[in-house]
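All protein chains but one are shown at their positions in the complex.
Moving on, here comes chain A:
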Amino acid sequence: MDFQLTDEQRALKDGTRELLAGRFGRDRLRAAVEDPGPDRALWRELGAAGFFALRLPEKGGGVGLGLPEAVLVLEEAGRALLPGPLVACQLLAGVVDGVATGEKTVGLCEGAREPVLWEHPAGCDELILVEGGEEGGGEVEGDEEEGARERTGGAYRSASDRVSCAPFASVDPLTPLARVLDLPRTDPVALDVPRLRREAALLTAAQQLGSAVRTVEMAAGHAREREQFGAPIGSFQAVKQLCAQMLVRAEMARSAVYAASITESVLDITGAKLLADEAAVRNARDCLQVHGGMGFTWEADVHLHLKRAWLRAECWGAAGEAEELLAAGLIA
């Protein structure tokens, strides 16, 4: 057992952080708030760096890495608040042509949820809708039952201009949304839908982790600098304890997310998503609190983390659903 990053994994994580810091710094982030469509030039650069082809075999021009590495990369994307259909492009890189290199973008939406929401409708060349294959709810009765459900669920693809949509005002300025009214189900794709759901939940959790870690740093950084009553506010116990709780949440989420990327078990992933959602949302709120009035402004980045965290918490298994599944897992 060596449950720590390998040197290669650390290098990948650091390299991704540097790449994103160089290509998607604060100016670009704030520009994206005004125009949140995926930046195609940046998307191609990420593609060239192997961001999307990470898990494709080396023979096919991929990087040949695994789910733990994808988690590390998406953690960094979450940290940087990188907008775009990141999870979809990561998961469908080998399925839809051009996605692996960043030439094309693909969206992914869950047919089971109501309303059916599509992230970045204007920024996707194609949309894939997944239906059925529910792993949530119900009781897990053991491996056989789970195996049987693995085979259920369907997926359909469609060119984005053939999807019937209604406008939907997204709470997150960096993630435009549309409500899908109808998608032509004429073009099925052979996908392992339960697996896709699991991996989508895990990669979403990884981004939540990155955001949770970032907001702790933002809060601690502010608390070290900002002076009130003649002392840095970080010297006050009330502020210290707020920051410490943020770190604890982030570290719990980290252990859970990293472990789930190794075991790939449904329950581990479900628990990791639950804790990462909580860490991202609550850390963003506490970060806002530490920033005081400044944190309540549009100029501060805190609200961008909070709103994205809210959005991700609703994707691929929200808290209630996750808790029910985990409870069922206790009596399996």
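Keep this in mind: a residue touches a chain if its C-beta (ideal position, glycine included) is under 8 Å from a C-beta of that chain, and two chains touch if they have at least 3 such contacts; residues count from 1.
The definition used in the following text is that contacts and distances are computed from a predicted model.
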Omitted chain, identified by the protein name its UniProt record gives, among "Molybdopterin-dependent oxidoreductase", "Putative RDD family membrane protein YckC", "Acyl-CoA dehydrogenase" or "ABC transporter substrate-binding protein": "Acyl-CoA dehydrogenase"
Residue, one of A:D172, A:D268, A:D286 or A:D301, that touches the chain absent here: A:D268
Where the missing chain touches chain A, by residue: 1-6, 9, 68, 216, 220, 223-224, 231-232, 234-237, 239-241, 243-245, 247-248, 251-256, 258-259, 261-263, 267-268, 270-272, 274-275, 320, 322-331
